[in-house]
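Chains shown are a subset, placed as in the full complex.
Going by the order they are written in, the chains are A and B; count residues from 1 in each one.
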Amino acid sequence: MKKIEAIIRTMKFESVKHALESAGFDSMTVTEVKGRGRQKGIVQQWRGAEYVVDLIPKTKIEVVVPDADVEKVIDIIATSAATGQIGDGKIFIAPLEDAIRVRTRERGDTAL
Amino acid sequence: MVNLRHIHVMLIVVLLAMLVTPALAQDPNGAETLEGDPNAPVNFAWTLICGFLVMFMQAGFAMVESGLTRAKNTANIMMKNLADFSFGALSYWAVGFALMFGTASGITGLLFGTDGFFLLGDAYDVSTIELWFFQMVFAATAATIVSGAVAERVKFSTYLIASVAITALIYPIYGHWLWGGGWLNAADFMVNLGGGYGALDFAGSGVVHAIGGFIGLAGALLLGPRIGKFRKDGTPVAIPGHALTFAVLGVFILWFGWFGFNPGSTLAATELRISVIAANTVLASAAGAVTTLFITWWRFGKPDVSMTGNGVLGGLVAITASCAWVSPWASVVIGIIAGIVIYVGVWLLDWVLHIDDPVGAVSVHGFNGAWGLLALGIFADGTYGVYTTEGPLVTGLLYGNAGFLAVQAISMVVNFAWAFGLGLILFAALKYTVGIRVPPAEEMQGLDIGEHGVSTYPNFVIAEPVLDGEKA
């Protein structure tokens, strides 16, 4: 079981969600984050002083899947989140040891 | 010596109310006043309603100030605004009004008044109290202006003391000089130099706004900038306000209230000049807004919202002194210059003086208040007299009366010296006794927690934007 954690453009979120859905990956957890990678900040101004908001609002999607589905999910996200411009984001793959469904106490892959 | 002919009409109102009723020194229910003046109802209604609008400006100040500052200080800012109006009303009732509009003879009368404390005695009179009400909301305005300049770092307890000092002493004494028969307006040498009238200030560019703005300047200077406002090399760092929605709502509320402020200052609907005053008020503010909008567009690449809001207010402040004495086209010119003053003023404080004025109070109220006094000396066109249609009619430089511009310049310098000087003394005295600034840790965490133990927005996830401060 792996946790796939993707940090994507907020405005691409809708299409990533749809792409995952269509492939049967309905479950996910989403967080509003701010981030910085290669992408430069946005220049803003306040009463004449320019400043760089150098952490850009991004959306983090976490999807937990059985090992077998990992590559599929990576591919779906990478495809649907891409614009080709700097700032498209990253996907991280982390190992998980177990998952528990609170309602039923099922564990392991069946809990996903 | 006081030249009685030139005493401010407001004083006359008070005196008249007292004189026409020789048997009874006061008229607390208004029956005799009504008998003596059939126009009293419309004038009372006008003055009071305009006063209500001015009172509502308190909401505008609270909104502008909170909108342009950070979410962690919002409750503190709202509280300061609640408090300065409340303390201000009581101080002006107890002391301020008596100093400003009380009568006093001889030299003393040129400096301050000495009766009417607590509205007791003869002051329990419908006309006197009408005047008190209208003047009280003005006094509270002067106090609340300071709040913006010292925002996000001033100790709440100290702020209260300063606020009371302003409405009880600093504001009313200067106000007396202009509106209460004091020397700037009524001393012989001023009247002679002005060509029949001394220094004037129709609704308070100087008396209310510049006084407030320059006391604020002193406060901001002695407090020092907010943590993080300036880099070591002195370049300013943007500290964006938490909700432009509130800030612009506040601008609209102030704009609305200003139509009480300026036209209401006739204290009489029988002065039909009120329509011209209203028109001048809106034209100057519109010109101020448009000017700032275009300047910021030109200088920063994009039109700046909060500066444009300041442009509105700057235009309003600038026209306040002259609104009854200039023509519409002149109002537009005054407003355009006010917009420029805003831009230059903000730049000056940020880049040259390195004084941190979070909401632009000094530029809006201080610099444009001063400009308003001068503008009156330049553009007064001789169509209207001193709060009356009768002569002497007020003329300025462009209409051949250079002496009056000189009078106004004196008034402006005195205004700055009084407000900034006493402001420095006041805040310095507080600084070296009770202290004026919250500890750094409290400032970082926010004054809402530190001063009031509360979070303004507990149902929202709060974040501070991460700024780099230098252009990429």
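Brief remarks follow.
Basically, a contact is a pair of C-beta atoms (placed from the backbone, for glycine too) under 8 Å apart; a residue touches a chain by one contact, two chains touch by 3 or more.
This one's a predicted model, so the numbers in the text were calculated from it and none came from an experiment.
By label, the number of copies of each protein chain in the whole complex stored in this file is given as A x3, B x3.
To be clear about the criterion, only the chains that are shown with their structure count from here on.
With each centre defined as the average position of its C-alpha atoms, the distance from subunit A to subunit B rounds to 53 Å.
Every residue of subunit A that touches subunit B in the complex is listed here, in rising order: 34, 40-41, 43-55. Put simply, subunit B touches subunit A in their complex at residues 236-241, 296, 299-302, 304, 306-307, 343, 346-347, 350, 360, 463, 465-472.
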